[in-house]
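For this view, one protein chain was removed and the others were kept in their places.
Showing chain A:
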């Protein structure tokens, strides 16, 4: 009965034209069209991790006589802690200069608060005579040092700072002028947790020319520095830190070769297994040019080669751009009467950097801004003295493949602020001046400190591990 009823209803309904269904279809179609056209897709965002919980820590080298540590940070939270007790944080202000005693410094700041530390030391006599500068750095599993000398007239020691609570085991590979050098005793060097170990290179390496060191950990990580002292027999020729160079890459940029007399030597290391053909370019104020005689050099596999720059630069300041067919590391060694310094290839300055460089009085700093890129960039440089007096303030473009120098004049310390339109600009500082009876020289690169850790996106996957 019900079926016949429904059949009748169905037939009857189908027979007569009805507007209701068409209206319903029209309304639904409009709704669908509106939903399709006007409702934007919103993607759920993953919860953002609390960045303040993450602190970036760096180690700063020191000497037995102590050093001055200049500190700056772009945000809050800069703090210092003893090497052995990392949780005992002492808040610091920015900028600030503190004295480091025999223990290396441990400075930290939250992620998102870029900070820099530069240690400075000077001595008029003895083995550490001259001016020394070094940038504090984060511990890593692998670090490279180019331009390290170790022979009868060069005493080098590798300073290994372990900030972590676990022991680190370090292996050092040496790349000499004719290939990799055997360095017995340079493998499995144990560095206790929260401690520093100084490893003299003399017993391990004897090379007439500069070598390249690879400091790698098999377990743990360390912040490594090389303290090098040169002699002429027993007469000291100066001392300085050699900072770790950038990771081996086809492009290496040395931000500054200081002007002046004295030897200027380019050191190129090739840790690869094939010969690297390296194109050398000098970045001057007006652009790049190829240095005569060393336009392109070959660096065999596993070797470190040196190339004199004295004649090609003629005492002028410049920057170097090295383009290798294989990944290379590089540094420039500069000497004065009674001192020397090495500036290794380093990374770009980022968008903004502020470094506090403590210097003894009368030292003349020179800031070099090199643009290795193919596009011109704009840079704002501001240099103030410790009292806050503005010594130099410039805002100008840097041509592609060019380098500019800024000379604020002698000062007892400086606060260098650089704002760059291109993060690949290399900014370095060379300081020269009388330190006692010798002409001290020191160089330090200013690297980007805003992203010391990789940016990663983490997503919770409820199925993972289940």
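As a convention for this text, a contact is a pair of C-beta atoms (placed from the backbone, for glycine too) under 8 Å apart; a residue touches a chain by one contact, two chains touch by 3 or more; residues count from 1.
We take it that contacts and distances are computed from a predicted model.
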| item | value |
| --- | --- |
| Omitted chain, identified by the protein name its UniProt record gives, among "Glycosyltransferase", "Regulator of SigK", "Monovalent cation/H+ antiporter subunit D family protein" or "Molybdenum transport system permease" | "Glycosyltransferase" |
| Omitted-chain contact residue, chosen from A:220, A:255 or A:324 | A:220 |
| Residue in contact with the excluded chain [from A:28, A:84 or A:235] | A:28 |
| Touching residue (missing chain; options A:55, A:197 or A:394) | A:55 |
| Residues belonging to chain A that touch the chain removed from view | 1-7, 10, 13-14, 17-18, 20-22, 24-25, 27-29, 31-32, 34-36, 39-47, 49-50, 53-57, 86-87, 111, 139, 141-142, 164-166, 168, 217, 219-221, 453-466 |
